[in-house]
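All protein chains of the complex are present and in place, except for one that has been dropped.
Here is chain A:
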Amino acid sequence: MNGASITQAMAEPPVCGGRMPRFQRPHASVPQFTNSPTMIVMVGLPARGKTYISKKLTRYLNWIGVPTKVFNVGQYRREAVKSYKSFEFFRPDNEEAMKIRKACAVAALKDVCEYFTREHGQVAVFDATNTTRERREVILSFAKENGYKVFFVESLCDDPEIIAENIKQVKLSSPDYIGCDKEEAVADFLKRIECYKITYVPLDDDKDRNLSYIKIFNVGSRYLVNRVQDHIQSRIVYYLMNIHVTPRTIYLCRHGESELNLLGRIGGDSGLSPRGIKFAAALGTYIRSQCIPDLKIWTSHMRRTIQTAEAVGVPYEQWKALNEIDAGVCEEMTYEEIQDHYPEEFALRDQDKYRYRYPKGESYEDLVHRLEPVIMELERQENVLVICHQAVMRCLLAYFLDKSAEELPYLKCPLHTVLKLTPVAYGCKVESIFLNIEAVNTHRDKPMNVDVSRDPEEALLTVPEHI
């Protein structure tokens, strides 16, 4: 089966219920074990990390190929009530506000329905406090009517330091508190939390024993998991149990420039060029200068990453999963040679670089699947330096920066440049550090003409220079 026929099969829309088309997502990262869409429903007081979890989980699920979207009710509220005045809006006896808040929840649920039905979504994360049994009943009825599965994620935390840190990281900069003095904002937010506390009914071991949920206590020191229904819920639980909020930094870079890089050849298992060796030394110097406590270093099983790590002079771990994308029959070819021998394949790849699989090789989509355990372990770890390869680095970067399947294969990951990723607020801060050793450019942009009937010149228009 060559890459071409699989790409075509992907054009079939997924089918809910009934018989699955044989070639539906044949190479999806997650086998489609459920046809029912799933609603993940967050539960918890303000500043318990619900939005943090919602966004992170959504990013993860999308990356592994499960179309997921967050529906943040707070945002609906901000659109309905143009300017936020004070915590008084959230008082349980504020009937006017209660009406608005309920309407926002309903509007969000309506959009969930739309996302599942029209937009082929698989998972919707309903991000709101959902702290009363009554509100959760509304959601459960809604889900039942529509045939959606429901999985609750409740975050419980009574550690005042964690809550204070949350408020600092994400609340002070919220649209609700623009222009407010810091102390006022904190005081108001704490009163807001109090408003919810009065009516908060956590998921109950007994009364809610038939619901499917995970309760996260104190940012992960303890979990209670009840009635996991299916594969996707099991994966979600596993993911949630592996993430943490301890500050740390992830460094991503490629191996130093290799001999094959210089020749403009893809893949293979060559050693470092002289400039690549210089980079490795510079990397060592840079790492030492960063004084990173307990840094773990990971490489692939390929010579060029191992050689690079050797120069850093610290123990490192080799992962086969970090090996570069397998270009199959095109291994060690130049783009010119690929155009010469496989012009049709070359064009098909340009048409859908994410899903295209080299004959006897891999696709980016396969790579993501292969890298999932690496991401899971990166989540568990703290400070890590990953020395890998261009396609691999693009996949990892796409995970951290929430890039789509369309953008992923064209992310810029130049040689001799370290990307320093630091989690901050709901996302990731990226610093790009070029270590000042020249190297070839290996980045080939998508050419204008991706038609199989294009001229060789058009195909090779964006090939970077090489020997």
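Note that a contact is a pair of C-beta atoms (placed from the backbone, for glycine too) under 8 Å apart; a residue touches a chain by one contact, two chains touch by 3 or more; residues count from 1.
Keep this in mind: contacts and distances are computed from a predicted model.
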item: Omitted chain, identified by the protein name its UniProt record gives, among "6-phosphofructo-2-kinase/fructose-2, 6-bisphosphatase 4a isoform X5", "Glutamine synthetase", "Methyltransferase-like protein 5" or "MTMR9 protein"; value: "6-phosphofructo-2-kinase/fructose-2, 6-bisphosphatase 4a isoform X5"
item: Residue touching the undisplayed chain, where the options are A:171, A:349, A:369 or A:403; value: A:369
item: Option touching the unshown chain, where A:317, A:406 or A:457 are the choices; value: A:317
item: Touching the absent chain when the full complex is considered, from A:80, A:224 or A:430; value: A:224
item: Chain A residues that touch the omitted chain in the full complex; value: 1, 19-20, 22-23, 26-27, 31-33, 209, 221-228, 230-231, 234, 237-238, 241-242, 298, 301, 315, 317-321, 331, 360, 366, 369, 373, 377, 380
